[in-house]
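Of the protein chains in this complex, all but one are displayed in their positions.
Should a chain be cited, it is by its letter among A and B, assigned in written order, with residues numbered from 1 in that chain.
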Amino acid sequence: MSQLPVEVSIKNNIAIVSLDRADKHNALDMSMFFTIRDTIKSLKKNKHIRAVIVKGNGVDFCTGLDVKSVMQSQSNALKLLFKWWPGHANLAQYVSTGWQEIPVPVIMVLHGRVWGGGLQIALGGDFRIAHDETTFSVMEARWGLLPDMGGTIALKEQLPTDKAKLLAMTGREFNAQQALNLNVITKVSDVPMETALALAEEISQQSPDSVAAVKKLYKNAWWQSKAFALARESWYQVRILMGKNQRLKTYNQTHPEKEKPFKQRRNW
Amino acid sequence: MSQLPVEVSIKNNIAIVSLDRADKHNALDMSMFFTIRDTIKSLKKNKHIRAVIVKGNGVDFCTGLDVKSVMQSQSNALKLLFKWWPGHANLAQYVSTGWQEIPVPVIMVLHGRVWGGGLQIALGGDFRIAHDETTFSVMEARWGLLPDMGGTIALKEQLPTDKAKLLAMTGREFNAQQALNLNVITKVSDVPMETALALAEEISQQSPDSVAAVKKLYKNAWWQSKAFALARESWYQVRILMGKNQRLKTYNQTHPEKEKPFKQRRNW
Partner (left out) sequence: MSQLPVEVSIKNNIAIVSLDRADKHNALDMSMFFTIRDTIKSLKKNKHIRAVIVKGNGVDFCTGLDVKSVMQSQSNALKLLFKWWPGHANLAQYVSTGWQEIPVPVIMVLHGRVWGGGLQIALGGDFRIAHDETTFSVMEARWGLLPDMGGTIALKEQLPTDKAKLLAMTGREFNAQQALNLNVITKVSDVPMETALALAEEISQQSPDSVAAVKKLYKNAWWQSKAFALARESWYQVRILMGKNQRLKTYNQTHPEKEKPFKQRRNW
């Protein structure tokens, strides 16, 4: 494997992750699964980045599982479905849910087809900006399958039950405007990469610690009890107040003409 | 009781359930409660059907509880509220929540008045297609009551809290377009039965096992933890892969000119 199917470049503290198997419409083969996993694990540890943008090279974001390639060997399906502990994401799920472990915003830039596993990867990000000609489908239904890469969870955080079932039971195709109305995506744009960069820039004006705390709080507390959420809110706030970036942000907010750079973020 | 207040007919593997007490606007008396329960229990076991459509005969879908009839005897209220185990649906709740136990999509075709208990029955289905002149109301408020037929749960899966409270506290009437905007219904149509049949047909093109798995996954995992949902996703996918229908669907998807019929679905 001389050439990895995912490119990563970092510029102005924003990591751009490009799915780079354009001749196959960025369909997911085993190498893609492993490389996305490794990319997530590497970005998690990078304390300098302020945002991650994920896009697809070529005409599509990602058309889903490369069935022919993955099914060449029996052991591949096992590798995808296997997990060490019940309740932890397996490899197939990790390429969707793993983005939530990176303590900076992950923005999915979508165009062309966002189908099947491609949609599930997109749903794992924090924000989804789609070109207005993007098409979407829970394609798994058309192959007699479930959306099993964590897609169930992600859909439940965004859609009413009946709408989520409609997409998952029929596998029907829908367009960017419909995706927006259904809350599957965050925004439609005819220049989605520019929109994503502007959003990354806007969030970078805020403290890296408060942004990381919001992400972690929503990841952990969203489906927990009210008591749990209240306790976490307070605890994360105390952690923020113990760091330097809160005071730096207050300084910058009140001295816009001479902003100071943030310190490295804490461990979140 | 020579004539049951619910008719069931099955055609092309689609079960049509008709509330048939048109002279009383399909209001719910004890016989209606028992017959709906028995209908659900019978459809649960039918492995040949691919969808259920529920409608009301006459000018209304259902105007709610037939208070005069139910309150004739003290024991009726007890029968409705009684349950063997805390946490299981009682008879009143079962006519709403029971539809989720049938492993095929249940489509509610709504017209006329969908009030009180009628609305709660409708909320128990997977999809709600309403004629554009349908009216809705959480009528219980006007009788000094709670919507206690499982309506609380169903509303929480569809609406933001403030909107759900507004409907349940005021009992105010709302129309089909408002119901659509509030996510109370899935679609407005001036030919709701045709729209429902087309949806049933569309879902019947997919594997009965993947459809049943989606329904069960969303029923069980929707309000559970993320870990639980991830584990269920994988387990249901393994069960699907062990069956024949996944391969049949893949064959049909790639050979549209010579589709093969599905095998009977597994137990879900």
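In this text, a residue touches a chain if its C-beta (ideal position, glycine included) is under 8 Å from a C-beta of that chain, and two chains touch if they have at least 3 such contacts.
Predicted model, so just to flag it, every value in this text is computed and none were measured.
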| field | Residue of B:R142, B:K216 or B:K244 touching the missing chain in the full complex | value | B:R142
| field | Residue, one of A:A22, A:L81 or A:V214, that touches the chain absent here | value | A:V214
| Of the residues in subunit B, which ones touch the absent chain? | 77, 81, 83, 86-90, 93, 97, 140-148, 150-153, 156, 160-166, 168-172, 223
| field | Contact footprint on subunit A, counting only the chain that is left out | value | 105, 126-128, 157-159, 183, 186, 199, 202-203, 206-207, 209-211, 213-215, 217-218, 221-234, 236-238, 240-241, 245-250, 253
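Throughout what follows, only the chains that are shown with their structure count from here on.
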| query | Taking each chain's centre as its mean C-alpha position, how far apart are subunit A and subunit B in Å? | reply | 34
